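Sharing a structure here in structure tokens format.
A single protein chain has been removed from this complex, and every other one stays in its place.
Up next is chain A:
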Amino acid sequence: MEKLGAAVGVAKTTISGYENGNREPPLAVITKLAHALRTTADYLLGITDAEEQPFLSPTADASAEAPFFHWNGAELDEQELRTIRDFIASIVAKNKRRTSEERSS
């Protein structure tokens, strides 16, 4: 517990609080915990059952500069960014459509 606390930069009593459910770790700590425990933030948050993301590992060259846009260290290329962008744009459009439908009804 002490080691884990040191790895993520919080006291061991804080880790104990996370474990017994008395405290909620902030997102920045969840990300560090995921890294220290070699799992994913999604898994720790219960969003998925998959403990690892074998195809989304950080760029191999650790000394290289952090990529501009990345997914937990794994670089995102133009096509992936376009896909993410289109997907978010579709959510925005859907929300706008829903709002205007609600207004007109």
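In this text, a contact is a pair of C-beta atoms (placed from the backbone, for glycine too) under 8 Å apart; a residue touches a chain by one contact, two chains touch by 3 or more; residues count from 1.
In this text, contacts and distances are computed from a predicted model.
Colleague: Which choice in "Peptide/nickel transport system permease protein", "Anti-ECF sigma factor ChrR", "FAD/NAD(P)-binding domain-containing protein" or "GAF domain-containing protein" gives the name that UniProt lists for the one chain left out?
Modeller: Checked against "Peptide/nickel transport system permease protein", "Anti-ECF sigma factor ChrR", "FAD/NAD(P)-binding domain-containing protein" or "GAF domain-containing protein": the hidden chain maps to "GAF domain-containing protein".
Colleague: From the listed residues A:Asn20, A:Gln79 or A:Ser104, report the one that touches the chain absent from this view.
Modeller: Final answer for the missing-chain contact: A:Gln79.
Colleague: On chain A, what residues meet the omitted chain?
Modeller: 27, 31, 41-42, 45, 47-50, 53-56, 66-74, 76-77, 79-81, 83-85, 87-92, 95-96, 99
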